[in-house]
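Shown here: the complex without one of its protein chains, the others still in place.
Read from first to last, the chains carry the letters A, B and C; within each, the first residue is number 1.
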Amino acid sequence: MPPAQKKPGKTSSSGKTSRSAAKTLGSLAGESPKRLRDYYRQMQLIRRFEERSAEMYQRAKIGGYCHLNLGEEATVVGLMDAMERRDYLFTTYREHGYAIARGIEPGRVMAELFGRTTGVSKGWGGSMHLFDVEARLLGGYGIVGGQLPPATGAAMAIAYRGPGGPDTEAVVCQLGDATTNIGAWHESLNLAAIWKLPIVYVIVNNRLGMGTPVEKAAGEPDLYKRGCAYRIPGVRVDGNDVVACRDAMKEALRLAREERQPSILEAVSWRLRGHSVVDPAKYRTKEEARRLHDLDPVAAYRKQLVEGGIADPAELASIDAEVEAQVHSVVEFADNSPHPSPDQLFAHAYATPVANAPRELPGDPLLSL
Amino acid sequence: MPPAQKKPGKTSSSGKTSRSAAKTLGSLAGESPKRLRDYYRQMQLIRRFEERSAEMYQRAKIGGYCHLNLGEEATVVGLMDAMERRDYLFTTYREHGYAIARGIEPGRVMAELFGRTTGVSKGWGGSMHLFDVEARLLGGYGIVGGQLPPATGAAMAIAYRGPGGPDTEAVVCQLGDATTNIGAWHESLNLAAIWKLPIVYVIVNNRLGMGTPVEKAAGEPDLYKRGCAYRIPGVRVDGNDVVACRDAMKEALRLAREERQPSILEAVSWRLRGHSVVDPAKYRTKEEARRLHDLDPVAAYRKQLVEGGIADPAELASIDAEVEAQVHSVVEFADNSPHPSPDQLFAHAYATPVANAPRELPGDPLLSL
Amino acid sequence: MAVITYRQALHDTLRAELSRDPNVFLMGEEIGVFEGSYKITAGLLTEFGPERIRDTPIAEEGFVGAAIGAAMLGLRPVVEIMTINFSILAMDQIVNHAAKIHTMFGGQSKVPLVIRTPGGGGQQLAATHSQNLEVWYAHVPGLKVVVPATPADAKGLLAASIRDDDPVMFIEHLALYNTKGEVPDGDYVTEIGKAAVMKQGSDITIVSYSRMAAVALDVAKRLEEDEGVSAEVIDLRSLRPLDRRTILESVKKTHKAVVLEEDWLSYGVGAEIAATIQEGAFDYLDAPVRRVAAAEIPLPYAKPLELAALPDATALVKVIHETLDATRFRG
Partner (left out) sequence: MAVITYRQALHDTLRAELSRDPNVFLMGEEIGVFEGSYKITAGLLTEFGPERIRDTPIAEEGFVGAAIGAAMLGLRPVVEIMTINFSILAMDQIVNHAAKIHTMFGGQSKVPLVIRTPGGGGQQLAATHSQNLEVWYAHVPGLKVVVPATPADAKGLLAASIRDDDPVMFIEHLALYNTKGEVPDGDYVTEIGKAAVMKQGSDITIVSYSRMAAVALDVAKRLEEDEGVSAEVIDLRSLRPLDRRTILESVKKTHKAVVLEEDWLSYGVGAEIAATIQEGAFDYLDAPVRRVAAAEIPLPYAKPLELAALPDATALVKVIHETLDATRFRG
């Protein structure tokens, strides 16, 4: 049984465990149908964007590493919907969906994967390093745990500038389950705790590092409890439940803003494919693979909307069609965008120009008298 | 109120807290008087050794940094008495007392502080880097937290070689309170937990980093509870209670040996002087300083022995005199020991000789044709 | 002599050493169940079991340090750090501990530890995943640093490193794993600390290591055929210790040298080579020692930028020509 079912719950700052308040799939009562349909659109958009990314990688339009959010669509859409424009997001190398759900034009995300000047990072970062200062997406980071201290410091800057309150800024720092085992996790949470920083550490627990199960890697595999070493409270939600993710994040952000109480939000999710597009995930059993299919959050949500009478198949079909068209133009936009030109190599060398900055290309002579 | 009084207790691997079983000062019933007097001798030896070290530092016989165990004598003696010869000890730069209590000839310890060839590390390490392969003291380490991963790996080596049992080896890794905030702590405890390693992490909580109080530095200042993030149990004892320290360590070592259960032992102790001999500890209030005087473990233990009728003042006075004489000869031994000669500079460069190893002294020409 | 890949040579050597010595064991992220990020350890978990092929959490500082402690107790850990970029997180354990313990404690403890890790750029892995940081380790006394360029050296130097009682940084290269070459059969050990003359020559010396040594060899062969330029190619193989004699003997003969390295130019390996040559062969040198190295910028993701930033055969040929010309009109 997946942990989400096994141990739903939350830890208070005193460390005690109680049953989770998180809604379980099915309870969409009181939600605006329009918004629920929009969630579907976003989830489907991410789904198709990622599937096309995999294709484009196979066709060598995308290079380097490419990690997809397939299976994490509900988590991504729910978490991002709870954030305000003024909030800051730090995330990982598995972040295409976050960028899109944060409201960044998907074409600019695909263009970054293609390494084009129209990409969010102007082609300098690639798939692992999406950044958009307007959307306050302060980076995808490729070094495991690397985003944790800077995200913590961003929250420190917010606290430096003034006291908390309902309208203040907060930081969301996303990480994977296996990342809770690295030192930066410990140092960051400890700083957040002693300085009372407005930050939410969101663990997307897809139960795997690359191929290593969370139970093999973490001494306390109930990850939302790991804040106990800092008196930081934690909550676990079903990552396939878009509404539960949104609500849990809203509450965590409230804690951060109003009480300056850092917290952990663990969303138990499922990685439908390999660690990256080149990973065949041989280490997975047939059985596991089959179960994964049942755990597809997009299919499940689709079913839920239809059965809940929130959308009829025709509506959803037309959304699918629109998404299809959108993703088509997204790929076209990326493909038609210009490559950066080599003479731009030093364009972003330093923010403050400095004397004697090296600008030699390979084979150039050094200064000679 | 010091944490020892505030929150005595232990955490089970499930993280629950209960009252401590640790004896409190005064209960020496059932202890062999001979042994209790020997504890006094050892505590007094460390006390005088450290006081003389401070003197020798002022007289420039000792260089570099010099951190003393003054105030931690009961902790050191109690912990070390619980260890078997076959156990391994990894400790910090504040380790003179541990080396002595581990049974290393105090003269060889002082000689190391003097930087002489007769020193435990042959003069290469100095005060912060005592090492004795026979005594299985595998190092004082000067980098905060630096000893934690190697100590954990030593326990891994023990586990690699065979299953646990009453007569097996275990590792004791000593650290300070402020060291629980560094990443290596987290990574090490997590490894010990998932691999079930025979190790005891002993936190000597003197409630200060250099000048920073533990409450300001640690999100969970009840340090023995910090294993909760790895399901590692912890116990706190009064570091001024030599017998309590010994008994708690015996139980922790039993867990390590027989159950391969790593654990945390927190000894709440008191640093009677500055962080190192050059620190005047200005940051301490008069009031604090006064309370410290009352908390002197050697004086307290002395009183306890007399009042408990275990030793009369005359006996203790003669022990003091013997210790005095011993420390005198210890200093003489060190002072009369030879300095290493410069031509030995490369004597310990590599364990396996290798072609083209650099042996130039400053100003020597390099190979020239 | 079988012709196998660099990857295969590493795999086979690990397997042989694991079979030879029960104290040898492997540790690292995803080396077991996942069979290694670059599949060097494929199949070893099944053969040797989880105690000797130990998957670790993501905790570079922790598991490298743990390997140090295990080595102090007499085991012979071979640690894989997924890429050299992540070795930075273990740097304190490598530099302040592995490199110091033997010397700092007066020779009382050995640290027979091998850290295998691949470096290198050119695969669009962007700024944080494309670095060549070996020069940092080469600077540190107490470490031995080897950088095999061929499958044969991958085998010989790995065996030597595992049997060595000191900490060895064994630095591989992502772009070498699929390269093929002849590898001696059976027990084969290459001495650490000795450079190799990959190709004899009389006109100019090209000094390089790791993947760039392979590039240098190709260029040298081409120049010989196409232009009759006789270039001698030296593969350093070991950065610490550095085999200065082999470099100087070559320059004494050719009177000219060029360094090819994949890393950033300033304060790189090439700086030490050039400094060594001008000091040790000053009177034999007819032209300045030029360095062909990477542009000094965090490596961009986009292919055209990445190509512009990294050194290649074209740049090397250009600098060789310029160096030869310089000496001609110098007579």
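Basically, a contact is a pair of C-beta atoms (placed from the backbone, for glycine too) under 8 Å apart; a residue touches a chain by one contact, two chains touch by 3 or more.
As the structure is a computational prediction, the values presented were derived from the model and not from experiment.
Seen in the complete assembly, the chain not on display touches A, B, C. Per the touch definition above, the residue from A:Met83, A:Ala184, A:Val204 or A:Val242 contacting the chain not shown is A:Ala184. Of the candidate positions C:Asp12, C:Glu224 or C:Glu279, contact with the unshown chain belongs to C:Glu279.
Although one chain is not drawn, the whole complex shows that of A:Asp132, A:Asp177, A:Asp241 or A:Asp296 it is A:Asp132 that touches it. In the full complex, chain B touches the omitted chain through residues 63-65, 115-116, 121, 123-126, 128-129, 141-146, 178-179, 181-183, 209-212, 216-218, 282-283, 339-342, 344-346, 349, 358-363, 365-366, 368.
By the touch rule set out above, chain C reaches the unshown chain at residues 61, 85, 88-89, 91-92, 95-96, 99-100, 103-104, 126-128, 135-136, 138-142, 239-240, 242, 264, 266-275, 277-280, 282, 285, 287-291, 296-298, 300. Chain A residues in contact with the hidden partner, per the touch definition given at the top, are 88, 90, 119-125, 129, 131-133, 138-139, 141, 143, 146, 148-158, 160, 183-184, 187-188, 190-191, 194, 347-352, 354-358, 365-369.
We adopt the following convention: only the chains that are shown with their structure count from here on.
Greatest centre-to-centre distance from chain B is found for A, with centres as Cα means.
Chain contacts: chain C has residues 57, 59, 61-62 touching two or more partner chains.
In chain B, the residues touching two or more other chains are 183-184, 187, 190, 194.
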